[in-house]
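All protein chains but one are shown at their positions in the complex.
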Amino acid sequence: MAADGLICEGDHLVLDVNGEKLSIVQKLKATGKIRVGKFLVPAAPLIGAPYGALFEVTNDGRSLQRVLLPPADEITRIAETEKNNSDLFDRNTENQKLTQEQIEELKKSGKAGAEIIQALCSNSATFQNKTEFSQDKYKKRKAKKYLTYLTVREPCARILCEAYYDKAPERVYNLRHDSLAVMMSLANVAAGAKVLVAEQCMGVLTAAAVERLGGVGAVCGLQVDDRPAPLDAVRQMNLSVAQRSVLFTAPAGSLLRDKEAAVRGQLFRNSGSDVAANGKRNEPQEDKPAAEEEQQQQQPPVTAADETPPPRAAAAATATAVEAATSAEGGAEGDGGTAEAMEVDERPVDQPVSTSAAGDGDAPVAVTGLFLVTENALLVEEAAAAAAAARTGSGGEVAEEAVGRPPAAKEEQVDVGGEPRQRRGGGGGGGGGGYGAFLPRPEHLRAVLTSGFDSCLVALPRVHPTALLAAVWPLLAPSATFAVFSPWAQPLAEAMSHLQTSRNAVLLQLQESWLRPYQVLPSRTHPHMTCSGTGGYVLSGIKIIPPDATPLELQLQFLYQSQTLPSSQNQQPSIGLGKGKEEGPTEVRKEEGQDGG
Amino acid sequence: MAADGLICEGDHLVLDVNGEKLSIVQKLKATGKIRVGKFLVPAAPLIGAPYGALFEVTNDGRSLQRVLLPPADEITRIAETEKNNSDLFDRNTENQKLTQEQIEELKKSGKAGAEIIQALCSNSATFQNKTEFSQDKYKKRKAKKYLTYLTVREPCARILCEAYYDKAPERVYNLRHDSLAVMMSLANVAAGAKVLVAEQCMGVLTAAAVERLGGVGAVCGLQVDDRPAPLDAVRQMNLSVAQRSVLFTAPAGSLLRDKEAAVRGQLFRNSGSDVAANGKRNEPQEDKPAAEEEQQQQQPPVTAADETPPPRAAAAATATAVEAATSAEGGAEGDGGTAEAMEVDERPVDQPVSTSAAGDGDAPVAVTGLFLVTENALLVEEAAAAAAAARTGSGGEVAEEAVGRPPAAKEEQVDVGGEPRQRRGGGGGGGGGGYGAFLPRPEHLRAVLTSGFDSCLVALPRVHPTALLAAVWPLLAPSATFAVFSPWAQPLAEAMSHLQTSRNAVLLQLQESWLRPYQVLPSRTHPHMTCSGTGGYVLSGIKIIPPDATPLELQLQFLYQSQTLPSSQNQQPSIGLGKGKEEGPTEVRKEEGQDGG
Amino acid sequence: MNFLASTSCTGDGLSTSSSSIKEGDCVIVYEGMNSMKAVYVSTKGRYDNRFGTFKHESWIGKPFGSKVTSSNKGASGWVLLLRPTPELWTQVLRHRTQILYLADISMVVTHLDLKPGSVVLESGTGSGSLTHSLVRAVAPTGHVHTFEFHAGRAEDAAAEFKQHGLSGLVTVTQRNIEELGFPDTLHGAADGVFLDLPAPHKVVPSAAACLRPNGRFCAFSPCIEQVQRTAEALSSSGFTDLITYECLLRECEDVGGVAGGKTGEKAGAVGTSAETACGQEANEPPQGQGQGAAPGCALAAAGDAAVGRSRVVSWRPSAEARGHTGYLIFARKFVCG
Partner (left out) sequence: MNFLASTSCTGDGLSTSSSSIKEGDCVIVYEGMNSMKAVYVSTKGRYDNRFGTFKHESWIGKPFGSKVTSSNKGASGWVLLLRPTPELWTQVLRHRTQILYLADISMVVTHLDLKPGSVVLESGTGSGSLTHSLVRAVAPTGHVHTFEFHAGRAEDAAAEFKQHGLSGLVTVTQRNIEELGFPDTLHGAADGVFLDLPAPHKVVPSAAACLRPNGRFCAFSPCIEQVQRTAEALSSSGFTDLITYECLLRECEDVGGVAGGKTGEKAGAVGTSAETACGQEANEPPQGQGQGAAPGCALAAAGDAAVGRSRVVSWRPSAEARGHTGYLIFARKFVCG
């Protein structure tokens, strides 16, 4: 069996044309057509072929044909040539005896690409006098023009990262695959880990984390903005239900408040009066896995749970609760009432928690998985503004403006891959959801809130990393590994300096990954003549319990060990965020007394 | 004849030991000793040998012996080995049967290094089982230990840059030879150019500029600090009188004031009353070249003026005017009265311009070559502070502190090369001078003040480049090419942004030179495993007359064309500096209306 | 026993053991950036350094990331106890051979497309630096078959993996892969093959036999000549998509800040400039000084206020750098069937 299984209808694919250009196909349709280079061809031949299979566009440009043996590389193996090109002028068109009309005729006559290239070579005035190396180059250039090869790749985070980087590097802030690779290492992302991800790089980091967990552990996509970040990369991978089950998204504010409640020991009690707002608070229920099993039984039998993508609902208009729970893209296709499903944390206090997709049936937990979902957004804003004002003396207006969000989340067409795609992908394994929203399983939420995240990935270049790290700091367990990406070094250097001073972290490193692809051919070995100039910068480190913690800081540190704060913070709904600032690297600025030991 | 002449007594040398380490010898003495690796050997064998000659330290470690044929490289030429090192553990000492005592005995017995290495190889338990490549490596390592080769190099700016970078990179702010090379190109430094240099990189840039001019053109070392910058590299080259004659140093303030006077057309009139301070102002005299000729005639005959270093006075205590004019290092060796010779611009107004070294005789112009040298320093300070305060609203105190200088220049021992050197090198071709000071020839000064500098090199990383460029801007001719070095990108990026907005310059580029040395050996080709990580950043561009100049700016631009300002600026002695700020990229911030044309 | 979160997972797939130190755990004792040691915790164990004596017993139950003080009377010496990761292990392991470092390791794992469940072959094991990362990538359901020519090194590596609780995920075998190739039992079983050998081209046919269609190959070689030979061998052994990379991490240093918090005026000034931050163009990066907040970000304003924003930070690339480690040549097994 092939290492990556067979191509199925409904799969997402990455198309690699002539080893040069990557493009993304979403939800392959057996009856549809796909674009391969300049040709639009029926997709049918792909179905059932193994991932990695090679296809060739037929001479008429109308169909795909499987190639079962590797094409000859036609590389000259000689080490030295007796010819030289010194008497050649580069006048490509003048040297070719075949006219453009003649070439077109050859093509129409159904000649194979290889034959056309042969004709071009023998009709070139200069071909025979070129060095063998130049002949290779000439043939290669013509091959690119007259032969179109397609390799179908299984979408994985690495290849999606490459595809985005090639097509629209600014959408991923120049996050290159090598930087991604280094971040995964430095953040120690692996099966069983609890990973916090805050990114706005098309979901590439989230996808990579989900992929590395293999269905074991938890990935929380942190929402710091007024709406969930796009997670295109996650949706473009053919994740199994099990793989996808590790992922949930949560707004930063509510997660911090939940964290605070958890450390006060109030997370699982109905503490109605301690929060100004009240809404329907659903107790966590453990019947969720059962529901999932039941849904899987409704699906067609699968050969291997990990390798076969789940079936997806084709239309969304009549989504039922069960459908919503298993549909990857369809759940929230509509607008209006359906769209609200994703705005879990954003609605006014007096509006009941409900979702048209999964509002009843056997998945209520999925809907209200965040324990404190009904906080009044305005209160949070005011508190944040007040806190900011208290610290800066004059920043209140700013904070309010920055925190302020439009009353209704506005969707944007995000079309990185250049391929047609749906405006909204659906939820995760746990239930229906909106754009970028995956609802948490209670055991995941409990685990990350009680013991903290082991691992943290950040790629939100528009937010200052110092601020972001300060905000998420309380969510991280001691010894948690973190990696922060930015296309700009300066903000990361500032964050690094801040962390150095704070002594809340060690092994701080600010690094730039430097990647060089090579052409290795006989007598023609050299680095690629053009290459990507930057893959971004990565700041990494390990969170520690600060060695010289002051009494106040020690007190706060104990929060991690589930001790209770002496004074009630109930009247200050902003403490979740505020704590981040106190706990974070802000206040501790001391001389290093001893070299770390 | 060798390309670089013969080694003479009194020359400065760069010693290259085993191709690994560069060190500098100043003023070679035939009767002296030099350090070569761990050996101290008589220097006599070097005298009369061609530059580039190879020497070997004799077996007893007591003398140098010329090597007349290139030593065999002893490189294995096989492409593949059948052996492998997999069963070798790296325990260097344990595998060697010879004891340290036995090796010492071999050395004492006068065996040649090559013989000792042979003995080590045949007594190694593992040598025969190593791959041929590992054997090479082993022999090479031993060769470095038991053979000491010396190549004597003629000091040039490039090799001095390499020597400084290797030994004390922080003293040259990580200015690497490749960055230096790029700066020379971008600033278009060539014979005939008028080059403004403001640096604090041990004189490397100044040396490179002087070298490239070959005695034709002018190099002005701008003094922006309270004392002249060290010009070690200039002094460590064996410059001829003609080569050195292009160089002079000048305090920024006085040069700017001279410039202002030049554009007012007052440079060559005695305008006593228009400056608060008055001192002896010497009219430029054209008898200087004659004086120089006369001095050359006093020297021993030389074979080629360009290639033979000038004789240097051995002692300085009894320097006469003539001696001072030709001595490169001796001129201001003493202290007290002699030291004042270099503080041309710094003394209080009522102290007469004079120098003990060159106060009379046939070189008076050399002494007072800056036309307006007697400006009261305190006045400049006050004016600068006032100007700063007017601009920042509250920066007065700062400005004063920054401008403030100690009443007497304090000398520092600058010992980059690690070699013993004199505390003060002497003046240039035009006359005696102090530490870092070379007095200008009047025709040079007139030329640079009337038509402006063609070329500008800056490497003052402690001064913000925006500020520095603004200050020197009026001194540059339109279409002047400039290159600014810094180990930090951020200040250069800021300066670049500033210039972009100002539209005073085009072709702005901020670049980092990236250099990779390779080992190229049969079957062992790869980049060096360790290398320098940074050679600094270079900002470059070309000054233009701003396209959309406002009337005020146009007016100021006309200064370059020697027109007169409508209002008298006589009562504002700070105008020289102030103009820099107005003229510079400060005020012009407009939208780019048209893409440059 | 605690090297991988997945080896200590509870039923719900979430690790619970990682938070506090237990007997048998490997702990990275941190004394400074370049002074770390791996220590295995035993109730009777002691750790001695220049700051004093530390009894392991007092470490047990403490969360990873804690500071512990010396048990000497009146001593104030302390160290930090970090949870081990493959990256930390690479920095503290005993070098039996030259090893791979972060940049190359990350590329190998990522470009071999390793996932939980993958089967990967490695030769040679060397000091086990890469092996730990391979195991992390394929756990908890995959496997690493690693081969080492040198018997002593193979034994040492096996013992290390056992001590780290990885025995179920990695098998070490003493074998001369260059001469013998991989065992026949692994034919058609591998998703990825990694070679770090003097003559990787000799092993290419065996690697081809072991890889599944679409499986990935990687060889690490310091010299370009080795890469050239490997490329030739790959082209003639049914591999495609050959690409050679060199990857280095360039460190930024000299990150020093002028400590803030000095003046009230500064904070005020910062507030003033932050006020204009929302007018900033969206295409600008966040700015630590002067302009701090990205527009519309809930955290930025509050966070920037927290930062204080009064520090000025500079950085530049490190002057001394690793100039080269090796070339990584990747290839994909052609999908014939």
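Labels for the chains are A, B and C, by order of writing; each one numbers its residues from 1.
Following the convention adopted for this analysis, a residue touches a chain if its C-beta (ideal position, glycine included) is under 8 Å from a C-beta of that chain, and two chains touch if they have at least 3 such contacts.
As the structure is a prediction and not an experimental result, all values here were calculated from the model.
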Touching the absent chain when the full complex is considered, from B:L28, B:L160 or B:L180: B:L180
Looking beyond the chains shown, say which of B:L40, B:A125 or B:L507 touches the absent one. B:L507
Among the options B:L213, B:V263 or B:L439, the absent chain makes contact with B:L213
Spell out the interface residues on chain A facing the chain that's missing from view. 79-81, 84-87, 89, 131, 169, 174, 487-490, 516-517, 523-534
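One rule holds for everything that comes next: only the chains that are shown with their structure count from here on.
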Using mean C-alpha positions as chain centres, tell me how far chain B is from chain C in Å, no decimals. 44
Rounded to a whole Å, what is the gap between the Cα centroids of chain A and chain B? 51
Residues of chain C that touch at least two other chains are 224, 250-251, 314-315, 317, 327
Can you pull out the residues of chain B that are in contact with at least two other chains? 490
